[in-house]
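A single structure is presented below for examination.
Here the complex is missing a single protein chain, while all its other protein chains stay put.
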Amino acid sequence: MGLLDKEFTDGNIVIAKAEDLMNWARLSSLWQVSFGLACCAIEMMATSASHYDFDRFGVIPRPSPRHADIIIISGTVTLKMATRIKRLYEQMPEPKYIISMGSCSNSGGPYWEHGYHVLKGIDRVIPVDVYVPGCPPRPEALLEGLIKLQEKIRKTSLVKKST
Amino acid sequence: MNLYDLMFYLFAALTVISGFFVVTNRNIIYSGFFLLFTFFGVAGIYVLLGADFVAIVQLIVYVGGILILLLFGVMLTNKITNVEIKTGTINIYPATIAIGLLTGSLLAALINSSWLTVSTAAPEPTTKALGTMLIQEYALIFELLGIILLIALIGAASMARREK
Amino acid sequence: MKNTEEILQALKENFPDFSFELKSDLPVEGFIICNPLVIDKISHFLHDNPELNFDSLINLSGVDEIKANQLSVYYHLESTELKHKLVLKVVTDRNSPEVASVTDIWKGANWHEREAYDMFGIKFLNHPDLRRILMPYDWEAGHPLRKDYENPEFYQGMKVPF
Amino acid sequence: MMYDFFVDLFGNTVIAGIASGILMSLLPLFLFILPYALFAVLAERKVSAHMQDRLGPMRIGWHGWNQTIADIIKLIQKEDIVASDTDKPLFNFAPVLVFAGSYAAFAAIPFSSYYIGSEVDLGIFYIIAVTGLVVAGILMAGWASNNKYSLLGSMRSVAQIVSYEIPTMLVVLSLVMVSETMSLHTLSEMQTGYFWNWYIFGGPGFSLTKFLLIPSMLIGFIIIYISTLAEVNRVPFDIPEAESELVAGYHTEYSGMKFAMFFLAEYANMYAVSAIVAALFFGGYQSPVGYLGNLLGVEWLIPIEQFLWFAAKGLFFVFVQMWLRWTLPRLRVDQLMAVSWKYLIPIAFVNLIVIGFITLI
Amino acid sequence: MKEYFSNIYTALVTIFIGMKVTLKHLFVPSVTIQYPDVKPELPERERNRLYVNMDDCIGCDQCARACPVSCIQIETTKALPAEDLGKTSNGKKKALWVTGFTIDFSKCCYCQLCVFPCPTDCIYMTDVYEFSEYQRDDLIFDFVTLTPEERQQKRDNLAKFNAEKEAEKLKAAAESKPKIETEQKKDQPKE
Amino acid sequence: MINTKSSAIRTEEMVLNMGPQHPSTHGVLRLELALEGEIITKVTPHIGYLHRCFEKHCEAMTYPQIVPYTDRMDYLASMGNELGYAVAMEKLLGIEVPQRVEYIRVIMAELQRIASHLVALGTYGADIGAFTPFLYCFRDREKILHLFEITCGARLLYNYIWVGGLSHDLHPDFVRKTRDFIKEFKPTIKELNDILSYNKIFIDRTANVGILPVKTAINFGVSGPNLRASGIKWDIRKDDPYSVYSKFDFDIPVGKGTHGTVGDSWDRYFVRILEMEESLKIIEQALDQLPDGDVQSAIPKRIKPNAGHVYGRVENPRGELGYFIISDGSTTPYRVKVRAPSFVTLQILGELCKGYMIADVITILGSIDIVLGEIDR
Amino acid sequence: MLTEFGKAFIFILIAMIFVIGLVFLSKLIRPHRPTKEKLLTYECGENPEGSPWIKFNIRFYVVALIFLIFDVEVVLLIPWALGYKAFGITGFLVGLVFLVLLGLGMAYEWRKGDLEWEKPKVQPPMINKQPVAEVEEELLEV
Partner (left out) sequence: MEVGLNHFLVVSTLLFSMGIYAIVTRKNAILVLMGIELILNSANINFIAFSRYGNFGLQGHLIALFVIVLAAAEAAIALAIVLNIYKTLSTVNIDEIDNLKD
């Protein structure tokens, strides 16, 4: 049972500081599964290329999901592919995050109506953290999505929220 | 109990225990990896005996070479499916008894015999002296070893190469 | 360089038993309709005959002609050497569609035919490996490009429609 | 020095010996390897970025200086997956073995004339011997992962390391012939003075031999550099981890801290081999131009200067490794073997004989 | 033998050439645009999020019909004869209350096909691309400027008006059903 | 007694999966490799992981609405896809488009060819292990994307070439910027050659690997650079000219077997580099001759062709892209079948890889330059 | 006082403790949420087919074998390399003979092709069984 599995009922200053440090580390070093699906993947590649440079944010592609923290669903998810993506996602170690990039993975995109073989939104299979709209999203838009994700991670807390 | 003794017991234990696992473990891959520790322990014992060069050779040849070869051999010859690769044993009980007796008698003999020991000289680098000996007295053996190795190389390689 | 009529002539000479029909009143290209079960023999001839030398199959497409209750396959042939083209069409019954495979003659037909099978359910006789190609192998809801295709509600626990 | 201090402190030589030994071995770990690894991982990213007209990490700390720290803290937090089909004991032990093997090499590396972990007389061969542990560890990792990529990757890795060990040893042997010592410490001592005393320039002293040796030494240097490159699995010899075919090689299945340990071992290895090359051919910790300490008459400055020189030389070769990595494509596995067995070994072999003749003159 | 040495030679030389290139680039300034700090200047024809100027929209449904993805949903309510909705900026008379105009940006493919047919040029592409969301539903944009109450009121008005009319003219009632183009699909349950 | 039944087992066959998530299968291709040791005995590609039902969509869309979907097939060469569709449709409708439109189309298609080849070359380098050229290629591609962006506002999927015209006229700066680009781009080709094409390791990895004899290629229906690399001058721009290609003077590079056999991977790679140079030539000529005019005058208000069918084809960066369109006289097509070059080309992978090693599969796959978007459609 | 080897041994121990300690530290922090899918072997998202624990190429073995022999020979040369100078030309000759033996082995292996890794064994895909060169001649400049 590790620290991250626990939930504290009340936060104190030590937990808050540790939490800040860990959140900072997690958001600063989001390694990505090098994995692309369709047209959006090309923009994802462009994002890691020189002009936009994912590496500035600490995002580097890792070939194996075991080393990765974040998976960017970049493109159309077909039914044939969905099970594989689910498995890939499952095989990533916690804590892990998902960015859904582009209309297709948000909701099926241009294929939502007649696409008999298209999964209408990746959130039907795995939980999505940030939806980046666009078809394909500009690299800047993806970067913005990443910043949004970082914001989200920054706000995560070990302290159980009393509802 | 000084450091030297401590080290000795450490390495002796490492050697003997891992050696024991080598011969008794049913998973041959484990045997292979335990052999690593045995060799390492033996190297440690050489060091304690002041044979630094032999120890290094032990590491380079045994750990870096023979062990790898053995492991490759294991991987090459075992149909390993998901089941643990186990190897059978034969005549355990007679063998255990016989070997127990053998060991006992050997141990008894060696403890009871009084070996002629000279006062121990401090260990010092031995490599150069070995080199001198190799060139002078043992030059012939040195070349002979070369030939043996050559033959071993040719023989083993051609055997391994042979199809079917 | 031969045009469609000349090729039709050659075909008729060579295969007196088979029926051929030329349609050329369409706006763009004329094509020859032939028998689906002998298309492999015809193709052999077209490929091997040095005068025709159709060395390349550029396209093969299935079509669902639901009104006539039939499925058809179009073959677009081309000769890279003689630079002429030809369109062949075969028509088969919609309920038991069977067409001879031309994979032996043009290797490239392999996947095209698999795709036609996948999308329309056209069976290509003597095809070496007639499986689904684009859809999942365990897709049970039929052949999606048929006009009367209905999409299933679920596939492997995933909801399919929006 | 430290030992004496501990003897005073504990009044017992055994404890003092152990304590000083532990301290001595902790020194390079915490004072050198960890900071170096932090730096090198970042440097690799920065160097590659700038070579590719990018910027590299920029947003975590000033110009990304905290990037590696964040990476490590993150890796500590990552779940550690041990897949159900793995051979768990071996799987867990492999990173330990690999890191132990690569760290043990640092024992024989002289960082300055005042600091060397262990002055084993057999220095360089000791380093070669302990790489055996790394090899066994890699094989263990690949085997235990129960993953095809891992197994293939580890076997290739082992075959590769093993093949390139021979040219390395042959070149080292030729250096031993010239210098008649195997200790990196002594070797560095011998190359004192100015840079023309380095072995790459034929070694200390002025004689005909020195000039005859220069070409041979140059060839030797190139060979050993290439083969050490291969021994640490760097491009163009990174086939075991070639992501375009084997995903991530033998550490495909590792996650979290264990993966980090492989990573750390890899970077430690990079420095170790660079340091060996520097010590063999480039004067080790010796300054090429003399010491400021001598000039100013400040004794205590010299070890520090030596350390800086050594670190600088090592880092330079690490930089060249990175430079090569971001320039070259990778070889295919059969070509890789061919490079070693058909090019490096025969040439090193001939070189050795030539050097033997030269030393006789 | 010759080949053997030429291999070594070419290998070393080409590696050296390659290294020269990368070394040169080490000192070439990088082309990276540091995005959140420096935002790139976008060309004027940039195609990103759509914007609808509701003041000008006459609710003609052209854009929705042109859209290949059907991600525009328009609901219009006829204005009562007494109401004057004013004119659009290019002089077209408005006759419909647009009580619903949503674009689902999680489906839109940013193809711009909806822009061209619009008679009043009120739907157009902007250069806003930074609108990632944590929830998918937040990507459905509602452009209607009326408050929900107002919309309801318009619908009620029309219903009342129609009811009155119906009462007057039984026959016409069937034809003048409120033209509501609400997509049924919208309310379908999502998984 | 010798047990003969299991003798001669040297290495057992092993099945290795590559993909769908794999760093170098160029998308969601799955290859099932049967290995004997490291030697490939059989490669079975499994496709369809990106099957987006393009043909079904066509049957539900009006003719102009199809254009955005064609973009999404070969997403590295959207302009080419649109051009192909426009060519086919204009053939079906029998309409003429203004010269300016044709010139702009050619410029765009050729720029797109360069952009697409840059991706192909860059990822090829990355497959072989050289990551830096990949980024250089993407850097230069970004400049082309900028040209597209100022013209039509999109970076990747343009919806620019319409049946009968274009969605926008050129941007006023376009011509100047394109000329600038051509000037800048020429030296970078040389740089790419220096760092990758002539590198000894690269040549060793690619030369004599995956040799594709021309007969086989034609029989399989392979087209485009892959076919030309096998040594035959076959290019639809010359052999069956469409648009205004007949007005330009350009060469068709073919594979010569400089470092190995004709039709090996290196040839396929290098043909693309040469093609980029030819494309630059075409663009320069087109820019010089660019006529004035309106680009939207010929766009039909409502597209409703007569019943019939047409096969229109263009030379896309990956080869012959054909649209087989059947119209039943309504505003939506009855059936559209796309002859996607990569779909055809990928079939030869199994033949090419037999007997090579794992690493060569990557080499060969990279050299035939596929895009899953158009394979699966 | 520790011997030099003792110090080296401590290096190894420290490294092991370091790794174990760090892994333990991370155990205190990291989450642990195994699922069945997660614990499957990674194979590009597909179901792992067959076991990887198979017999593999004999090449690996041959390489290890040749390596072992050469390794031993080089190791035997170490003492010689340190000491031969004292004996002048005789000393060198002793080693030279040994080296030549080594070279002979090398040459033998080279000749026999044992130094070759598995080479691609391919025939170009042919359909009409024509030699490649001929076809090219025909069609090169169509």
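Which chain is which? They are A, B, C, D, E, F and G, in the order written, and residues in each are numbered from 1.
Just so it is clear, a contact is a pair of C-beta atoms (placed from the backbone, for glycine too) under 8 Å apart; a residue touches a chain by one contact, two chains touch by 3 or more.
These figures come from a predicted structure and were not determined experimentally.
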* Selected from G:Phe9, G:Tyr42 or G:Tyr61 as touching the chain missing from the view -> G:Tyr61
* Structure fact -> Omitted-chain footprint on subunit G covers residues 58, 61, 65, 68-69, 71-72, 76
* subunit B, residues in touch with the chain not shown (by the definition above) -> 4-5, 8-9, 12, 15-16, 19-20, 22-23, 28, 31-32, 35, 38-39, 42, 45-46, 49-51, 53-54, 57-58, 61-62, 65-66, 69-70, 73-74, 76-78, 87-92, 95-96, 98-99, 102-103, 106-107, 110-111, 115-118, 120, 123, 126, 129-130, 133-134, 138, 141, 145, 148-149, 151-153, 155-157, 159-160, 162, 164
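In this section, only the chains that are shown with their structure count from here on.
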* **Separation of mean Cα positions, subunit G and subunit C [Å, integer]** => 52
* Asked: From the C-alpha centre of subunit E to that of subunit G, how far is it in Å?
  -> 58
* To do: Identify all positions of subunit E at which a residue touches two or more other chains, and write them in rising order.
  => 7, 15, 18, 21-22, 25, 30-32, 34, 68, 109-111, 190-191
* What parts of subunit B, by residue number, touch at least two of the other chains? -> 3, 52-53, 60, 64, 68, 72, 75, 79, 82, 127
* Asked: Can you name the residues of subunit A that touch subunit D in the complex?
  -> 4, 21-22, 24-26, 28-29, 34, 49-50, 53, 55-58, 60, 62-64, 66-67, 69, 91, 93-95
* Where on subunit C does subunit F make contact in their complex? -> 26-29, 55-59, 61-64, 74, 76, 80, 83, 87, 106-108, 110-112, 119, 132-136, 144-145, 147
* Asked: How about subunit B: which of its residues touch subunit G in the complex?
  -> 3, 7, 44, 47, 52-53, 55, 57, 60-61, 64-66, 68-69, 72-73, 75-82, 85, 123, 127-128, 130-132, 134-136, 139, 142-143, 145-147, 149-150, 152-154, 156-158, 160-161
